[in-house]
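The structure appears right after this line, and notes come after that.
Every protein chain of the complex appears in place save one, which is left out.
We just call them A and B in the order they show up, numbering each chain from 1.
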Amino acid sequence: MAAALSKSKDWILFVGFSAVILLLPWILAPIGAGYPDLLQKIAIFGIFAIGFNILFGLTGYLSFGHAAFIGVGSYMSLWSFKLLTMNVLPAMIFSVALAGLFAFAIGYVSLRRSGIYFSILTLAFAQMSYNLAYSVLTPLTNGETGLQTRAIRTNPETSLLDGDIRIIDQALGVQELGVPTTNFFGLSMSGMSGFYFCAILLIICFFIAQRLTNSNFGMMLKAIKSNQNRLNYTGIHTRPYLIAAFVISGMYAGLAGSLMAVTDPIAGAERMQWTASGEVVLMTILGGVGTLIGPVVGASLIKYAEQKVSSWNEGILSSFFDFLPETLQHFMVSVSSLFVGESWHTTLGVLFMVVVIFLPGGLMEGFRRIIERVTGGKKSAKPGAVESGARAPQPAE
Amino acid sequence: MTVAETDGAIQLISPSVLQGHKDNKPYFATVLGFSLPGAEVGVLAERLIAGAVHDALVCALERCRILPPSKIYIDGLRSMGGHFMSEKTEITRRRVIKSGAAAAAAAGATPYFFSRAFADGHGYRNAPKGDTVTFGFNVPQTGAYADEGADELRAYELAVEHINAGGGGMLDTFSSKVLKGGVNGKKVAFVTGDTQTKSDAARASAKRMIENDGAIMITGGSSSGVAIAVQGLCQEAGVIFMAGLTHSNDTTGKDKRANGFRHFFNTEMTGSALAPVLESNFGKDRTAYHLTADYTWGWSQEGSIKKYTENLGWKTAAAVRTPLGAGDFSSFITPVLDSGADVLVLNHYGKDMVNSLTQAVQFGLRGKQVNGKDFAIVVPLYSRLMAQGAGENVKGIYGSTNWHWSLSDEGSKAFVKSFGTKYGFPPSQAAHTTYCQAILYADACQRAGTFMPSEVGKALEGFKFDGLGNGPTEYRAEDHQCFKDVLVVKGKENPSSKFDVLEVVEVTPRAQVEYKADLLGGELGPYNNG
Partner (left out) sequence: MDAIFLQILNGLDKGGAYALIALGLTLVFGTLGVVNFAHGALFMLGAFCAVTLNRLLNVSYEQVSETEKDFLGNPLKEQVPYLQGWLGEDMGSFLLDYSVPLSIIMAIVVMGIVGVVMERGLIRHFYKRPHADQILVTFGLAIVIGELIRHYYGANPIPQSAPSAVSGAANVGAWVGLGNNVIYPWWRLVYFAFSAVVIFGVFAFLQFTTFGMVVRAGMQDRETVGLLGINIQQKFTIVFALAAIVAGVAGAMYTPILPPDYNMGMDFLVLSFVVVVVGGMGSLGGAVLAGFLLGILQSFASMSVVQNALPGIAQIIVYLVAVIVLLTLPRGLMGRKGVMED
């Protein structure tokens, strides 16, 4: 009975989520966010955050190095575009596979430690990748300028960074003029079609994450989070589970990185910087750790702030406060310019503090409280919206 | 496809006529308008096929940059393959069959075909509707270059003010007098974006301005990595990119694009302008030690300075790479002391420059005697905003700059006056270059009579102008790079105010810093109108 109920709730959640994602261009249009690039970013970072949550939300292991997998995915995709074909399918497959391998290597080593030691190990690996990609590995990454697709090289002497070969496309006789764009069997990957491609992948990724969370494997991961020692004492080896979770979330990140290259064929090293890893942590926590939807909400919010809040310059503010008398208008503009436009980071910082202080379960917890308030019931101790429950505060040790 | 099938070059005679040779017979094709709204391009293709041989078309498309690149372009050709089939042209059949698979695959994509930006029927992306036209200012508002970005934004706002008023500032001294208030009868509005000095963020904010805010042109940037990334994006999107502060050779070299234009100078020019001044001050017998920021711009700078100083007869003791944002450079500076070098070249910019210079001076490098000569420090690219705080430490140190507010020509004076009156301090070189770029773009649109990128580009190509603070200047058609005099400057010994950091020691004439267009490689490719 309970199982059946949770199953139908899962389906409602899944269908609802899919509908919202597919209708996103219309939902976000009124707030000026219904344009392809932002929509694509929301879908891509949604995938990244969902994957990150599989590791962090379920096992409690906080990785500060997931940006490295984004970078690996992006670079791999770019090389696939440059060497094989502009079709995105091979690029995505290779990227996810390579990111998985990379995650296995890093995870195998890092998961020998736990707690903050694990965090620092992952951070160290990611920073090493970033620093090397920016400098010594420039022949592979094109350093500061970033790896880009180019026209087919006419002279074999030209460096592969500046001229592509695209063996498969050439063998198929695909005609190219100038620098081609990415496609999925002819379907363009820029603009709205690119968004829908990412959105469908996001929905698939969400589905997989949902299945995983509710599977025995997911239960095991949650058990690791609540008490790893107890599991060890009962004779269960937790490490293979942890490595599997790490690799899966690394593959999600690799897919996200690949999609960044798919929708916009350029890969730069700063994608791997520790601040990028920090960003996904923030997205996850902002939305709600351990929830399925939370990370996507967090990702949308941060990407929206980065794009839109940063663009509210003083001119826009003045016209917004136009209805006020002049002195008041000046005052409001100068106050609000502390938080928007070039100071949008302040808003971000304040938002994190407010959410963490008052809503430890993230925004999803906030929604849950609102729903409870509205329906007036304490009836749902375990509401459907909050999958696997917002994390109960734990004492620090 | 290869171009080899045609034995003669096909060229664009005017925006409307194509000319080509095949088997020593000339072919002409008339194009109805340079870049046509989507539906009509298909018609255009048919007419061309009917009127000339397809090789001429293929080659024309490829060589003459008549159609924008990117997928519109390719898809266009693929579906033209279908037309060839129906024409039953013998010559083309082989190729058509070869590309049949791709064409079939592309069939599903036909709805996207040409549909991208032409919905409004003007034939180019973001054609302004109503009585305003929107410029997109993409500058670093957060991160290490935020102050430079803020200064760029001030200059843009001033430029917009002047363009809309039809005068003021350098617009009064500018040699072209077509701007009479607004551009093409429209007032200029603008949107802003934060590049964060990261390529990803810069492209995202540029995309937002193009896709969501309808920006007709993107301008700005405070580092070469970002400029190149955004330039590539604008090429794909089909809008003009007017680069801000970017000094790497690659921006108008290896990575140049038809839709991109740069007013700022580059490391090649810095090298050739600086070398003679270094020679006259330090002689021919010197040994240089380079500290180089470990990324593309740093390498480009190091390469240029090495090339020109070694031509003078200088030796290079070592060139050491420093991590970007190293902070403490002491462990890179101490080896200089016993390397036998008597010149230290700091290929750093921004924060790195302030830090490494401050620390080099602390280590007593300035005023030290090596090989019986005074030790010298050179900072090839100066930023006054950054050097301002370094105060004492920059005194007597040579470098180059694109522009300096203390110049006494009419243009510079007018600019400093209008900027200084509005904001209370003199503009930086970043502000100057971005102001010029905004004015130059508006002027080109007015002269072209349209905002269509290909036409505006044509108006900028080879454009000669004066009165914008750098003396006679030309936008070279071959690489979209401005050529003008280069300023060699020195940290001032007795500054009269906190802005008075640099003094101009020499204005290196344009002829001396000019290089052949093919020196730096790269290809412009065709214009893209979206």
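Operating definition for what follows: a residue touches a chain if its C-beta (ideal position, glycine included) is under 8 Å from a C-beta of that chain, and two chains touch if they have at least 3 such contacts.
Because the structure is a prediction, the values reported are computed rather than measured.
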Per the touch definition above, residue among B:Ala159, B:Ala273, B:Ile305 or B:Ala390 touching the missing chain: B:Ala390
Touching residues of chain A against the unshown chain: what are they? 56, 60, 62, 109, 112-117, 120-121, 123-125, 127-128, 131-132, 134-137, 228, 274-275, 278, 281-282, 285, 289, 338, 343, 345-346, 348-353, 356-357, 360, 391, 393-397
Touching residues on chain B - with respect to the absent chain: 142-147, 294, 318, 320-323, 325, 327-328, 330-332, 334-335, 337-338, 351, 354-355, 358-359, 362-364, 385-386, 388-393, 405-406, 416-417, 420-421, 425-426, 496-497, 499-500
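Criterion: only the chains that are shown with their structure count from here on.
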Residues of chain A touching chain B in their complex? 32-33, 35-38, 41, 131, 134-135, 138, 142-146, 148, 151, 162, 172-181, 183, 185-188, 190-191, 193, 260, 264, 266, 268, 270-271, 306-308, 310-311, 313, 315, 341-342, 344-345
Which stretch or stretches of chain B touch chain A in the complex? 1, 61-62, 67-71, 73-74, 77-78, 81, 95, 98-99, 101-102, 105-109, 112, 116, 141-142, 146, 149-150, 153, 190-194, 198-201, 203-205, 207-209, 211-213, 223-225, 228-229, 232-233, 235-236, 250, 254-255, 294-297, 321, 323-324, 521, 523, 525-526
